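Comments concern the structure below.
All protein chains but one are shown in place.
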Amino acid sequence: MKQLRLSGSGGQGLITAGIILAEAAIAEGKEAVQSQSYGPEARGGASKAEVIIDDKFIYHPKVVNPGVVLAMTQQAVDKYSADLAEGGLLIIDTDLVPNPPQGKKIISVPITKLSTEKLGRELFANIIALGLLVKITGVVSLDTIKAAVANRVPPHTVDKNMEALLIGYQAI
Amino acid sequence: MKQLRLSGSGGQGLITAGIILAEAAIAEGKEAVQSQSYGPEARGGASKAEVIIDDKFIYHPKVVNPGVVLAMTQQAVDKYSADLAEGGLLIIDTDLVPNPPQGKKIISVPITKLSTEKLGRELFANIIALGLLVKITGVVSLDTIKAAVANRVPPHTVDKNMEALLIGYQAI
Amino acid sequence: MSQPKLMQGNEACALGALAAGVRFFGGYPITPSTEIAEQLAEQLPKVGGTFIQMEDEIASMAVILGASLAGKKVLTATSGPGFSLKQELIGYAAIAEIPCVIANVQRVGPSTGQPTSPAQGDVMQARWGTHGDHPMIALSPWTVRESFDVAVKAVNYAERFRTPVIILLDEVVGHMREKVVLPADNEIEIYSRRQPTKSREEGYQPFTPEADLVPNPADFGTGYRIHVTGLVHDDTGFPSGSPKITEQCIKRLHEKIDCVKDEITHYDEFFMEDAEIAVVTYGGTARTAYAAVEEARAQGKKVGMIRLMTIWPFADKVIKQAAAKCKALLVPEMNYGQLVMEIERAAAGQTKVVSMPKYNTEIFTPNEISGAIDQLLSEVAK
Amino acid sequence: MSQPKLMQGNEACALGALAAGVRFFGGYPITPSTEIAEQLAEQLPKVGGTFIQMEDEIASMAVILGASLAGKKVLTATSGPGFSLKQELIGYAAIAEIPCVIANVQRVGPSTGQPTSPAQGDVMQARWGTHGDHPMIALSPWTVRESFDVAVKAVNYAERFRTPVIILLDEVVGHMREKVVLPADNEIEIYSRRQPTKSREEGYQPFTPEADLVPNPADFGTGYRIHVTGLVHDDTGFPSGSPKITEQCIKRLHEKIDCVKDEITHYDEFFMEDAEIAVVTYGGTARTAYAAVEEARAQGKKVGMIRLMTIWPFADKVIKQAAAKCKALLVPEMNYGQLVMEIERAAAGQTKVVSMPKYNTEIFTPNEISGAIDQLLSEVAK
Amino acid sequence: MKDYEEYFRTNRLPHIWCPGCGNGIVMKSIAKAIAKLDLDQDKTVIVSGIGCSSRASGYMDFDTLHTAHGRAIPFATGVKLANPELNVIVITGDGDCTAIGGNHFIHGARRNIDLTVVLFNNNIYGMTGGQASPLTPTSKKATTAPYGVVDRPFDPCQLAQAAGATYIARGTAFHAAQLPDLIAKGIQNKGFSLIEAITPCPISYGRRNKLGDSPAMLKLMSESAVPLTAYGKLAPEQQEGKFPIGVLHESHFGEYSKEYSHVIERAEGGQK
Amino acid sequence: MKDYEEYFRTNRLPHIWCPGCGNGIVMKSIAKAIAKLDLDQDKTVIVSGIGCSSRASGYMDFDTLHTAHGRAIPFATGVKLANPELNVIVITGDGDCTAIGGNHFIHGARRNIDLTVVLFNNNIYGMTGGQASPLTPTSKKATTAPYGVVDRPFDPCQLAQAAGATYIARGTAFHAAQLPDLIAKGIQNKGFSLIEAITPCPISYGRRNKLGDSPAMLKLMSESAVPLTAYGKLAPEQQEGKFPIGVLHESHFGEYSKEYSHVIERAEGGQK
Amino acid sequence: MSKLIIRTNRCKGCNVCVTFCPKKVLALDTLGKIYAVDEASCIQCGQCELRCPDFAIRVAPKEAK
Partner (left out) sequence: MSKLIIRTNRCKGCNVCVTFCPKKVLALDTLGKIYAVDEASCIQCGQCELRCPDFAIRVAPKEAK
């Protein structure tokens, strides 16, 4: 069972990223559960999306010991990284998380900056993060995730999103 | 325990008559309970007021074996006189109850006609009936019921109502 | 003590509320509760109070909550359909801890049902009518005088616990008239509006509970500038999404009532010392039950009776005890069988619990209950 | 059978309703139910159906009842505050026998509460939220696929029994996404709208019950000229004040459901053969409970589980049986302890019933339930 | 043209209304309007709320729906949308329509859904025994206004117009010959139509306000109701105590069920 | 004159609204209006419903009441009637005020109770993520109107006027300098006042309808809002897509709490 | 053929027809039910039928002459 948590602030597109990841897992014949939790804010505020992937039916639907936590804001790190599994991995956005926690295995990537600098808009940060996650965890293959992304995003944005995915995949 | 039922149609003032009777009983130091039941009609339809008078607290608030039933319409007789106590008395308005039931002790008085003919309006039929009831049952004294009526009706109608009470009291 | 008077249950309820200090009524007419509103439309302005007829029952509930926050003791009155409409805001009053009293004069339901006929069909709704978790206090009188007393108690409890309190009248008691002697003003105990005991500077927070687990949010206009919300909130009154705060918030709502449960569980026991079976009853039905039980006792039958004035919180202990010593409990109700379920639960298999539902618009007759008593006595004798 | 898909519970619920023939949705947005409306706003017109957003939840309930009478299968969806507002008209649907389905995606209450957090706090309200007496059917799914299935069942039951049916979703199941494989259209059993079996001339009366105690009032516009009212009525559909009719009217409403109670009581038993204790659970909580129970079994602990899909009518028999053979029943619920009261009642003192409430916005963890299981096992071992 | 009695469930008569209650006159006017237009009796639905006036649905021989207090319009909206070929007429009281039902009233008008709403305005809550309604005139007495009403009544016609109704008329029970026409025009309008029918409640309103019996109240109406054009010519002080009757407003806007049918066409065609 | 920030609970800032949400601008305008009139901060109460906009009550340093969805006006009515010396300001959204709260809105206006209602009109249900409201323009898209809204929005100002409001004004978040004045005048009116403040919701409304970001939406407002007198001079076809701003209506009628105080005087004196 | 058809069971004695009859044809009996005191004077104007709230009077159409 793989337990992943994608956290950040409302509007960063992490729920979409979580959905795509779960769909990719299903495309590979696995079971997947995706859930989320958020506050009253439509934008901003801490929010998280969780994905569990397994070979058999998943009963308890929330992540208990996340093997990987992606945190796209400082608030998200503070709120959602404490229960990271022993030996688990914390992936952070370098610029948006100025104070990373101590004593954790951390991968820091300037995800949002990559998006603005390479693709001209912040908008693709979630897909970049997805590429990164897939590369690091290997939960699904690159091809699968490509298909899953293409399937979900608006048709006229497919190319840009493919670019984003690769930027993330190649970021480490 | 005296159990009286005043029945007729909505608008005939029988609830008021029942209240006055109960107030008179209280004025004489007795316990009294008054209740009513009616249908959806504001005017017309069968309705009843019940009064129970006793020397001690009255628990069950509805008449079970009415000793006296006053019925001011045919519908009321049909609906509310069946459970008259053994040996009980049925008082009816002669004109408004064309088909009185068989096998009951009945006193028939043209109550409404008395009201229109002697007092010019139907309006006083309820007080005439009250006079009649008091005379027949003796549950309260004439003086007490006079005071009770005077106490309830609008000040400018007291005289007419006293007249009505006496018309009823002297009707048999 | 006043002169004996013929008075209607609804009227006594209105006068009780007035005596307890209610100075604001907002309502919407509905049979068979309307006399409460009509009485107060006349009486309230005489004592400087305010009566307002609102556009519907929801607005009626809202307007009294606003008035309560601005410092008035408040009442509304309704019946089944209106009671259903008020549920959302009853929940609001519970979580925002706004003192208020709701008189529900029950009639036959569901829906428009039989508007002028008696029932006790909203007993479970009084407890569970709104969404989410909160406790409820509901009192049901069985006499006209007690309608007055229960109204006083309801207002006092609402103020003391800062919670909605329901007066569960039924059409029988609400519409009947009987002789009553009302208490003199100085015989009536009144619980005044709770006030902050310190200033903001001294660290006052509007929703910090006192020792009795009840907070003292300041009345509007008194300079405290508090915030009131129907969202889960912390002691400051401001919303919080924290699991810990949420737990505290909901838990304290329950515990402030739980911790006084015995004190506010009012009931009468009649002939219970040696009762083999007992009739458990409430509201208008209890009057008929009493007549039957008294009669049975007169005939030497070992029948007792428990009459609940407090319907919620439910008198578990009382019922448990009765269940432990009686061979059967008979539960006549003017509904399809509601409170009997709680009685069954509390009895926990210790004794036989017999539901005696009636829901045909007519009240029980003493004979019906006597018959059921006799049958039950013969059954338990076997 | 369709392709495996990632799907949300709310979406599956909407699609299930659509598959069962729902062609009319009236609603008012509220978190966390809104996706059901949004889904149907898009899908319904594609199949010639109608979606309408109304001015509030009361109007939403009213509009679907009107549409149902005009022959459509209907659905509305809401959450706590809106569910409270709908209560009056749910009672109307019950007494006027209008088929309709209400999906209530529960969130933390009372009042606005915690709008985006999960709870199971409306379980008792689903049964007792409206005034007066009528029965209720409420079904609660535990998986996304079952949200689809339950929606189909709910529509079928509403039509078959001409009664309101409630889908008690919780935010956990409503908002989570998981892999589902939906049944093919021909695998779905559908109960069509009941139709009159004779003409007026042949003595047809719209509310005369058939053998199954359910009447066949004609759809509006089909020439039968029927009358529908929320007042107590007789077989003709017209109001009657008669005690006898009133009793018949209310009694039949209950009996038409009572007589199929076993058939519509859906539940799963897991590991119950030799269970010493059992977890009784429903909805989203059942998922976590299953994880804990499976784990306990793997460790050789004699724990079973009963998962209720049908919440109302309550599964008395199932619980009675379990109570007779288990030493304790553990009841985790995302509320202050609601259905546990029914379980206590049904257990009737035969076994220990342990309430395990949680109401802090967070769902249970498998560890919490495992811990409670272990403790209970050790207690009963004594 | 059918006789209006053919639209009654005569076996249910006499009705429950009080002697002199104007509801019977207004109900008869609805039947006459239907007769006049020769609506298909099997395709016409009467929907009412709760109140004395709302009891009318039980006496009319159509598919009839006696709903909950205040909710007739949204129920009727459901009937109409589910089967747009039905003629849907709503019967409602002043309390039912403008107190508890006020929101549904304005939203029905806003949507311009094809309903014909006949508002039986007796200026009081009749059924519950005489409480003030939002249409009780200022300073009149009611059981819940023993010192006189302090607030101002709505003008339901103005309200409906501001909300978007496309046909608005006012008549009275005295003007019993005109009323069927006003209602018939409302039925013909494909959109939300309001006909305010002013009607005497001698029992719960007239008595308490010393307006006399039903004939007296009807005479009062004959004096205070003025045809719209004549009313327009009165000086403001002459208008005092009077009100206009006739067709007050007509306008055009897409009817809801029609507009929604276009959505269905587009969606079925796979478009957005 | 106090600084407007003194009317905020600054320890609760930043607020929860999205980047570019106009709610902050409207809330600031309310604070400025209060500053301008120098209202007693301890005798001023803010009452709101539920919605993004209704969250404003939590940020304003008065006695504040965040009620249930749609019910701000009747809660506020209770506050005002219980203590008529309080200034009561209502903050409400377009859904809150005209959908679920529509009936309370028109009844508040009818009673002419002294409340100042500031309607944050963002043409959408913001908080729940972009469903159509009764003020969403016809054919605009919303999550519950994927094929475009088929019905017609209310004009809340016209509705309030027909219902009896005695002060009505409209402003926009773009016209941020004017808005405090419009609100202040509403507070000064002793009676029911409505200020419709048109405000951008870039997230739940703008995006779906391709109206651009907040600055773009504000610019759109600057183009479509026309001062009342200028608007009156436009030909009908020029009015298309434009709307008037400024004070739209003023009238006089007895204020409810004042009128009721006369009832109390009479009743206390034993009169009827 | 009689000019007026009266359904006594429906009449509630409200006096409306009596008041508005231009020819004083109608009156109430002691039980408050309508009857024609002077049917001969009836001009079949239809006022009574038009105004009766209880559908208790029908006026026969004037015969074509």
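Note that the chains take the letters A, B, C, D, E, F and G in the order they are written out, and that residue 1 is the start of every chain.
Here is the rule we go by: a contact is a pair of C-beta atoms (placed from the backbone, for glycine too) under 8 Å apart; a residue touches a chain by one contact, two chains touch by 3 or more.
Remember, predicted model here, so these are calculated numbers, not experimental data.
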item: Touched by the hidden chain, restricted to displayed chains; value: A, F
item: Option from A:Lys79, A:Lys113 or A:Arg152 whose C-beta touches the chain left out; value: A:Lys113
item: Option from F:His15, F:Arg152 or F:Lys185 whose C-beta touches the chain left out; value: F:His15
item: Hidden partner interface residues of chain F, rising order; value: 5, 8, 13-15, 17-25, 28, 173, 176-177, 213-215, 218
item: Touch list for chain A against the chain that is not drawn; value: 43-44, 95-96, 113, 116
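Keep in mind that, in the parts below, only the chains that are shown with their structure count from here on.
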item: Numbering shared by both copies at the chain D-chain C contact, with half separating same from different; value: same
item: Chain centre separation in whole Å, for chain B relative to chain A (CA means); value: 83
item: Distance between the centres, which are taken as Cα means, of chain D and chain C, whole angstrom; value: 29
item: Rounded Å distance, chain C centre to chain E centre (Cα mean); value: 39
item: Residues of chain E touching at least two other chains; value: 17-19, 50, 68, 100, 102-103, 107, 129, 134, 146-147, 260, 263, 266-267
item: Junction residues of chain B, two or more chains touched; value: 39-40, 43-44
